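As you look at this complex, bear in mind that one protein chain is not there, while each of the others sits in place.
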Amino acid sequence: MAETSIATTPPPDTLLEVVGLSKSFGGRRGRTSGIRAVADVDLTLRRGETLGLVGESGCGKSTLSRLILSLLEPDAGQVRIAGIDFTHAPERHRRELRRRIQVVFQDALSSLNPRMTIGANIAEPMRLQGLGSAALRRTEARRLLGLVGLRPEHEDRYPHEFSGGQCQRIAIARALMLQPEIIVFDEAVSALDVSIRAQILRLILDLQRQFGLSYIFISHDLGVIKRICDRIAVMYLGQIVEIGPAETVCRAPRHPYTAALLRAIPIADPRRMRVSDLGQIEGDAVGAVKPDACPFAPRCPKQFDPCDKRRPALIDVAPGHQAACHLNEPEAC
Amino acid sequence: MSAPASLVVTDLRTRFGSDRVGATVVDGVTFTLLPGRTTALVGESGCGKSATALSLMRLIDKPGRIIGGSVTLNGRDLLGLSESEMEQVRGAAIGMIFQDPLTSLNPALTIGQQIVETLQAHRPMSRADADRTAIDLLTRVGVTDAARRIGDYPHHFSGGMRQRVLIAAAISCSPSVIIADEPTTALDVTVQAKILRLLHDLQGAMGASLLLITHDLGVVASMADEVLVMYAGRIVERADVDTLFHDPRHPYTKALLACVAGIEDDRSVPLEPIGGSAPDLWNPPVGCRFAPRCPVVQDVCRSQDQPLRRISAEHEAACILVEEDRMHG
């Protein structure tokens, strides 16, 4: 895999580049206006970096990860892994590239083959890639089972015999099987209790430190995101509305949607917060956005004049920190 | 709408496998759900929370079975009902939100059909009325453009949207008991806030009781009146929410609370899981099941089961230290 593209490769340690990815789901045939699940997204991921991806339910996070993994054909744009075009690579080449990027799907139980034992499920990626002997794959699967806190001797059981959190850990073990360079975690720790979650997060941080892995970490738990991510990208209706260093985004968000998210986090202390104190955003995300308005405008508490006339661009608000809100424009102040 | 009811669970035991080799994953669980109150059930992954919830609904699949105890809804013994009587209870009197949305939805039915089916199973209702109710329910759980999306199939929905479909189906018949197994795991915090408030309001309006299973201690703190802590198939602590967070007595509860990572914590705080690993339920340790991992373990703990001990009317913990604390003052 020595070939490199001559494209404008930004910093040399960039591992994954996402350029102008878009995807609509057409609904019924003959109608062009479907759901714009992902709209013109640009991203980069450096070697050894963790990028957090947060956003409203249904805003297109899983679709974006499917596009990145080349499981869906994008309407436009491409994904490059170490400079190689993953999206348009021929099938055989793409299959090889898949070894470098793995995923933990959101619905853990249904992402496991119900007719295979969990040992076979975990070993499956290697088998599909035609790597290793059966014995080696099995030893490795057992090792990974232990690593995610399950009992290797349970390898002969079937997925339905495990609890939600156990299935999630099986799915994580499977993603580690091919020793990829990039792993996309789609809500991969949501069904784990705080203790096992800490154990799993520690595991993936250790792996990152040892092997320089890069992660895209989709989660609704901002506590976890802030804890393990270097940068955070906030999505709203298919677009990235804010992206920047984790610490800064959480401390001083520059987009009202990010701010609303931070207000809605429940705190583990009944004296400080009950249901009625949870911040809410009024209204619901509208399906069809006016093309020349800010998608968040209808619900934005700080909406002002230009918001439904011009769509805000993603502009630099600080070094390495960008946001798409008119409030950040110089003339707004 | 059914009248407010209380669900009493006594010494419930559920087992997978045979009598000789198997795992009793719900092992003598006792609790009461009162009208208008939220009871949270928390515990380690795989400790039997979902199994408890499924047992209440009598939905344990074949190789597993309920081997003891009783579940009564307003004095009516649910474990003694025939299967067809139980079908009338499910969905109508008790609504359940399952943990795994995709496997709980029928892939061959549209989103609308799934909800309409529940509605029509329990109430005579015209198709048009049922459709309208379904759209209304979906809108209430925050599904955008519900009227159009009602014809989509489950795999056209995002994870969080599927979860909200299940919530809509569960509350569709205004049940008097709602069992919610991790209802907000796939929801971002703003939608989560909306759903939690919806459940809270429903509860206020109808006096429903809510059993909330969740790993998010923030959700527990904001929603629960009472909290049950489960470990390896058993309830190890029961307390009102304030006491649980501020005066936990069982070492497992303490350890669990110590693992919480808040938004205020920064990266220098180490991630500390509880040491050791969860016991194998197929081969449970003798005595207190937390003993092998307990920082304050005593010799008796390794040989004798520790029953729940009363601390106050609202607070119980299954730990020998409760006894010692009492003796020392």
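All chains are identified by letter, namely A and B, in their written order; residue positions are counted from 1 within each chain.
The definition used in the following text is that contacts are C-beta pairs under 8 Å (C-beta built on N, C-alpha and C of every residue); 3 or more make two chains touch, one makes a residue touch a chain.
Here, contacts and distances are computed from a predicted model.
Enquirer: Under which of the names "cysteine desulfurase", "Phosphate-transporting ATPase", "ABC transporter permease" or "FAD-dependent oxidoreductase" is the non-displayed chain listed in UniProt?
Expert: "ABC transporter permease"
Enquirer: Among A:Arg46, A:Lys61 or A:Arg98, which residue is in contact with the omitted chain in the full complex?
Expert: For the chain that is not drawn, the touching residue is A:Arg98.
Enquirer: Looking beyond the chains shown, say which of B:Arg76, B:His155, B:His246 or B:Arg326 touches the absent one.
Expert: B:His155
Enquirer: Take the complete complex as the reference. Which residues in chain B touch the chain that isn't displayed?
Expert: On the side of chain B, residues 17-18, 21, 61-63, 102, 107-108, 153, 155, 280, 282-283 touch the unshown chain.
Enquirer: In the full complex, which bits of chain A touch the chain not displayed? Write them out.
Expert: 66, 69, 71, 91, 95-96, 98-99, 102-103, 105, 107, 110-115, 117, 119-120, 124-125, 128-129, 134-136, 138-139, 142-143, 151-153, 155-156, 158, 160, 171, 174, 178
Assume only the chains that are shown with their structure count from here on.
Enquirer: Could you grab the centroid distance between chain A and chain B? Build each centroid from C-alpha atoms only and quote it in angstrom.
Expert: Whole-Å distance between the two chain centres: 28.
Enquirer: Once bound in the complex, which stretches of chain B touch chain A?
Expert: It comes out as residues 16, 42-46, 49-51, 61, 99-103, 139, 142, 144-145, 148, 156-161, 163-164, 182, 185-194, 196-197, 200, 215-224, 241-242, 245-246, 255-257, 259-263, 265-267, 269, 271-274, 277-278, 280.
Enquirer: Within their complex, state which residues of chain A touch chain B.
Expert: Going through chain A, the ones touching chain B are 25, 27, 54-58, 61-63, 106-110, 149, 151, 160-166, 169, 186-187, 190-199, 201-202, 205, 220-224, 226-228, 247, 250, 260-262, 264-281, 284-288.
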